[in-house]
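A single protein chain has been removed from this complex, and every other one stays in its place.
Labels A, B and C are assigned to the chains in the order they are written; within every chain, residues are numbered from 1.
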Amino acid sequence: MSQRLPYQLVSLNWKKSRTVFEVKGTEIGGEDLFMIAGPCAVESEDQIEKVAAHIKELGIPFIRGGAYKPRTSPYNFQGLQEEGLEYLKIVSDKYNLGVVTELMDLALLPKVYDATDIIQVGARNMKNYHMLKELGKVDKPILLKRGMDATVEEWLLAAEYILLGGNEKVILCERGIRTFDTSVRNTMDISAIALAKQLSHLPVIADPSQGTGKRSLVGPMSAAAVVAGADGLMIEIHPDPENALSDGQQSLNFDEFDEILPSIKGAAELAGKLVSFSKQKKDGQKQFIKI
Amino acid sequence: MSQRLPYQLVSLNWKKSRTVFEVKGTEIGGEDLFMIAGPCAVESEDQIEKVAAHIKELGIPFIRGGAYKPRTSPYNFQGLQEEGLEYLKIVSDKYNLGVVTELMDLALLPKVYDATDIIQVGARNMKNYHMLKELGKVDKPILLKRGMDATVEEWLLAAEYILLGGNEKVILCERGIRTFDTSVRNTMDISAIALAKQLSHLPVIADPSQGTGKRSLVGPMSAAAVVAGADGLMIEIHPDPENALSDGQQSLNFDEFDEILPSIKGAAELAGKLVSFSKQKKDGQKQFIKI
Amino acid sequence: MSQRLPYQLVSLNWKKSRTVFEVKGTEIGGEDLFMIAGPCAVESEDQIEKVAAHIKELGIPFIRGGAYKPRTSPYNFQGLQEEGLEYLKIVSDKYNLGVVTELMDLALLPKVYDATDIIQVGARNMKNYHMLKELGKVDKPILLKRGMDATVEEWLLAAEYILLGGNEKVILCERGIRTFDTSVRNTMDISAIALAKQLSHLPVIADPSQGTGKRSLVGPMSAAAVVAGADGLMIEIHPDPENALSDGQQSLNFDEFDEILPSIKGAAELAGKLVSFSKQKKDGQKQFIKI
Partner (left out) sequence: MSQRLPYQLVSLNWKKSRTVFEVKGTEIGGEDLFMIAGPCAVESEDQIEKVAAHIKELGIPFIRGGAYKPRTSPYNFQGLQEEGLEYLKIVSDKYNLGVVTELMDLALLPKVYDATDIIQVGARNMKNYHMLKELGKVDKPILLKRGMDATVEEWLLAAEYILLGGNEKVILCERGIRTFDTSVRNTMDISAIALAKQLSHLPVIADPSQGTGKRSLVGPMSAAAVVAGADGLMIEIHPDPENALSDGQQSLNFDEFDEILPSIKGAAELAGKLVSFSKQKKDGQKQFIKI
């Protein structure tokens, strides 16, 4: 084991070349900016169908959506559960989209495994080391969110658990930490993205929706994350955020989402990443989004 | 549901009398101070036997010990697992001690259920809502540690998940939160004990070992917790802390433990709680610990 | 300078005996629990007169009251300033009470020096090193509040600045730190009291009013602080907290204050400290407060 670092397999000292892998035809950790969009929670077939159609049109390859939702209060919407996974499968097939959804508990692994291309470990489970060990044996990539109270070192050690089990396809995802500042829901830690890229060969992406909890900050923080080195973004969008069943205040509607894409594209180019977004005009003509 | 509070079943508004229940002959939440002691991790049959003999002599009714250990690094000792549970059962039978041990993952519930009298939910799992829901259906008491990044409200909401499932035997346990101050491992939040007692009818205990991470603070923080209203204490002790496989720096050896008991007894009396500790002298005579 | 510690003069390694000194006939840091009470801010002569009369009757030797108030908003009450200092002097003379008041800026030192027996450095000024150096040259004791974002080490280093200037009469005061938990205004760090007493020979007191920001927690946290080793308490009281011009939600009215004194007395006795509170009955008879 390395003398100076507490982790080994995830370290850029140990593996000098950056980890790049392909999931459902999309390269992650390479030249392309990896884009994921979708609602916080799957709420209905209609909702997820609308989102899928929109992101397909834009050329975004992955959809997100929670079927099992970890909610602070038991009286809040807990997700559609199996029904939600079913809707994700339907739109994934119809639009040939990759799926990212969260595994809330190991007991749900068989169901979630079947419905998703990338298994998300939520912030609340980043230190669930028993789960991490089991995910080391799974043959699907893991999107490992940083815990709200996790140092960068602890985050990398959590990834080490998965790699040590044999699964090398781990995507780190910064999603905001908990600080004293109540001006935002979480304090998105852009420096953690830059630092993780300097310390580890694993791909690092950012979730600016959860990361800030505030719609107006999603655009600037997306661009900032990419400029600081993020390999991708996961952004919450919803056909009607005002009536979302969870986290509407941090979700963008489709127009708002389209509006921030040019700055994301600019940031990607500045960071040496490629990305293309396109959109059909209402009259059927293809239109490139204004940059 | 109450209009003003986010939780209901755990609230002292909803249930006006304090929750008191008995586990293996010991009353929790009532007049007696509920004492748990034992090592961070079960390391060997010999170690746990020594601890059990010592606490039995003192009249402490419950032993703690982790069989599955959530460790930040995969390269650290992960616990004896099933073997550890086995040792707990042996000493529990031999000395008629109650057992508290942690459930790290729902998949381990059948094994842990058989070996313990109280199921501990660790700080890292306090927001594992799927686990909390399942524990609402279990017929054993739950010791619910406060998450390192959990507000008091979130802690009570986590307990609400368990009560809503039908299990009313929940013990809240303050174990320190994560702050900027590196002078201690965690910042033990004594005010959370007082506040939880004012807001909820559930018993509240404190873990000053994990709560501070520093041996020299365990004594004063134990007394402070009791004076602030704690219904009990869970304290880490080890026959040889210098050579402990985990968290030795916060464990007391047997003599150090004996030395803090008088101040705990005094604090309990000040708070209107009863507690008695006794000890055999080496020459066989019964000796009350000096107060 | 000590090799291992960043500070020297404040260290218990450097000076093995605890620092005890007398201010206006009251011993601080010794056997007696040092009690200070009074309003957050001096609001009127009538208000401060009522407080002074009440604490004199109880045998509390020091009154507190802010004349210059550091307020987050410029639109909030900023203190009576010189007029406030004048009222403190009047009641100090009339009742022979010691005075503690805050120095907000060095430019105000001449005025504050004349009006107070102990100069308070507020949490916001704990890292105002220029001020600390100047206070090292002053011949009055300094009550040094811990900064909301200060580690215990930084707090002790701030005291080191004052001692290095030649003023050895420093009283450390824990007043809560800033954490993520919004259930309380500040997280009062009882372990910092115990730790500061283990590391330094200086007297350490606690401010449970500012420390919690919540009236209902002042009683339990006062007792907890004393049991953990505090040499004294500074408690906010007000004749009419509901109409206080600042921080009413953390101030006790006179009856509430009287009610918590027995538990403070009990805590002091448990910690080996002496304290006596007494009160005249309304019919003129002397009455000891119920313990």
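We take it that contacts are C-beta pairs under 8 Å (C-beta built on N, C-alpha and C of every residue); 3 or more make two chains touch, one makes a residue touch a chain.
Computed from a prediction, not measured in an experiment: that's the story for all the values here.
The hidden chain makes contact, of the residues C:I118, C:M131, C:V204 or C:A223, with C:M131. Only one of A:V23, A:M131, A:A158 or A:L217 touches the chain withheld from this view, namely A:L217.
Screening C:Y68, C:Y87, C:F257 or C:F277 against the full complex identifies C:Y68 as the residue touching the chain left out. By the touch criterion stated above, the residues of chain A touching the omitted chain are 149, 151-153, 177, 179-184, 187-192, 194-195, 198, 211-212, 214, 216-217, 220-221, 223-225, 227-229, 263, 266-267, 270.
Counting over the whole complex, chain C has residues 1, 6-7, 68, 70-75, 78, 104-108, 124-125, 127-131, 133-134, 147-149, 154, 157, 160-161, 164, 178 touching the chain that is not drawn. In the full complex, chain B touches the omitted chain through residues 178-180, 182.
Heads up, the rule we're going with is that only the chains that are shown with their structure count from here on.
Chain A and chain B have Cα centroids separated by 36 Å.
Taking each chain's centre as the average of its CA atoms, chain A and chain C sit 49 Å apart. Contact with two or more other chains is made by residues 178 of chain A.
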